[in-house]
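Have a look at the structure below, then the notes.
One protein chain is absent from this view; the other protein chains keep their places.
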Amino acid sequence: MTRLANPFPGGDPLFNHGLDLTVIGFVIVKTLIVFGLLLVSVLLYIWFMRKVIADMQNRIGPDQAGPFGILQTLADGIKLFFKEHSTPARADRPVYLLAPFVSALAAFLAFAIVPFGGIARLGTHTTFLQLADPPVGVLWLLAMSGIGVYGVMLAGWSSGSKYPLLGSVRASAQVLSYEAAMGLSIVGVLVHTGTLSTRGIVLQQTWQNWHSFVSQWLWLPAIGAFVIFLIAATAETNHPPFDFSEAEEELAGGYHIEYGGIRFAIFYLAEFMNMITMSAIAVTLFLGGPSGPKLGFLNQGGWVNVWIVPVFWFLLKLWVVLYATVWLRASLPRLRYDLLMDLGWKVLIEAAFLWAMVTGVIVVGQDQHWNLWIVTPAAAVAALLVYGFLMMCVPGKRELEDIR
Amino acid sequence: MWEQQVAFWVLAVAMAAAAIGVVRSRNIVHAALFLVVVLAGAAAQYILLAAEFVAWVQVLIYIGAVVVLFLFGIMLTRAPMHDDAGALDNDQRWGGLVVALFVLGVLIALLVNAFGGKKIHFSNALVSLGRTSHVGTDIFRVFVVPFEVVSMLLLAALVGAVVLARKD
Partner (left out) sequence: MNPHVDFHAFAPEIVLTVTIVAVLIADLFTDDSKLPARIAALGVLGSLVPVLTLAVDGQTRSLFGGAFVVDPFSLVLTGFFLVAGYVTLLLSFDYIGEGDYYQGEFYVLLLTSLLGMIVISSARDLISIFVALETITIPTFVLAGWRKHDTKSNEASLKYFLIGVLSSAVMLYGMSLVFGLANSTVLVDIHKYASGHTPALFAVAVFLTLVGFAFKVSAVPFHFWAPDTYEGAPTPVTAFLSVASKAGGFVALLTIVRLGFFPSGNSWQPILWVLAAASMTLGNLAALRQTNIVRMLAYSSIAQGGFILVPLAVAGDVRGNAAWQAVVIYILIYGAMNLGAFAAVIAAARRTRSAEISRLAGFGRTNPAIAVMFSVFLFSLAGIPPLAGWFAKFVMFRAVFDANTTVAVVLGVIAAVNSVIAFFYYSGVVRRLWFDEPAAGVELSSPRLPVGLSAAMGLMTAVILVVGVYPQFFARLGEIAFQRG
């Protein structure tokens, strides 16, 4: 890909003229919009998921509440809201009450950096269609997923019984392990874009012509990172086939089994918010975010092309990715736990490291005007050799049994 | 500048209160959670000093990894998880209080004496010092030797941890 100049070097132009009441108003409105967007997405996603899975399994799925059962999730939510609260006798009350909110808060805050549209102009103010654009946006994402672990961990611990504890240890070990692979795979993107800001990353993937789809959108230039990211994100969100936190055969419901009513609903919400956030991040990092072809028959600078079209492209891509997650859920059986850990530590992390190095070689090669047709295959071959060597170092099944 | 002052004092008081919570808590998980508050406060202070990269790295490393591993350690070992009065108390709180107050007094006096009249002037130059690119340049140009040595150190720590942990 070629590096593009960033038209907004100072971050969100909303803050260019200092802070006044209108600006604060803008921020509040944006927060509400983002929160609403996320909530509505969750409601729709759960319905969508149930419908699609039902279809794949030759069932009807929810069809009572509203047209096509679309209000089913809302009805479930209302029911949970009015259910009785109960706290286990051995629970650590303050932590027990805190845990669901930590989960939900982290899930929501992570979404804050997702650019879901282009630029909005209202009066004299111009702003990004995204809640916040910190210059270290990607670190923010990783930090929030780190905080999200607390919700899981504390929920299991504070319930005061052993199944939730085991479930939470499992889930948090899984999240921590895959966070490493995920962070390293993101490095493969950052080396290409040269910025940590999510807005900067999508600006690098701006649509210019149809060629941008393969040259500018990072899914192809960073294909290795893309694959690793998708696997790691699936594991990170405890999504099937990696949904060990709630393996009903061994653990009953997992870390949140002692939660009922609205508190359980919050965990449920957080889980799906995380899913949507991760899908949105995948869209942002690899699929160009809100960029896409504009409607040629309309004015290029008109409100449809500036406001509506980018949001449309973003939502379209998001739902494509979300459909893929549902597909995964419907078709893959759960892995075994030790295989999950092996995959994370012995395959993905190494692969992500090597991919980051290959990316480094390619980007330096571009800078120095080397012949990329020679450099890229050479780097890839070298990486494969190192990978093969590493795999030789990993003890095989029989050796492992010997060690045990 | 008064906004920064207010923010600083709010954060500082919260951090101090949480730090006292760390040592006073009888429940080790609660103590770890208080520690999270202290560390998050430190990250917020970095943001006040326009060191955004360091702030988020602080959250990522300390809150996202170090304390999580504390909790892991607590959950995976047979450490007392629930209120266990006495086990975590060595009955030296008055001595501890005296020493703490003494150190506090000395440090306040010395720090005020040394840095009392100095002010931080916010400028674009200061903000750019905290930028990721600047930190990166420093690490890979000026501090490349410690950086590389640290990588060997981490390798050795990893090897050592495996040696200690594995059964033989």
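The chains carry the letters A and B, assigned in the order they are written, with residues numbered from 1 in each.
The definition used in the following text is that a residue touches a chain if its C-beta (ideal position, glycine included) is under 8 Å from a C-beta of that chain, and two chains touch if they have at least 3 such contacts.
Predicted model only: the values in this text are computed from it and were never measured.
Which of B:66, B:101, B:126 or B:149 touches the hidden chain is settled by the complete complex: it is B:149.
Of the residues in subunit B, those that touch the hidden partner chain are 106, 110-111, 113-115, 141-146, 148-150, 152-153, 155-157, 159-164, 168.
Keep this in mind: only the chains that are shown with their structure count from here on.
In whole angstrom, the spacing between the mean C-alpha positions of subunit A and subunit B is 28. Residues 90, 92, 95, 134-136, 139-140, 142-143, 145-147, 149-150, 153-154, 157, 160, 165, 168-169, 172-173, 176, 179, 196 of subunit A are the ones touching subunit B in the complex. If you check the complex, the residues on subunit B that touch subunit A are 27, 29-30, 33, 36, 52-53, 56-57, 59-60, 63-65, 68, 71-72, 75-76, 81-82, 131-132.
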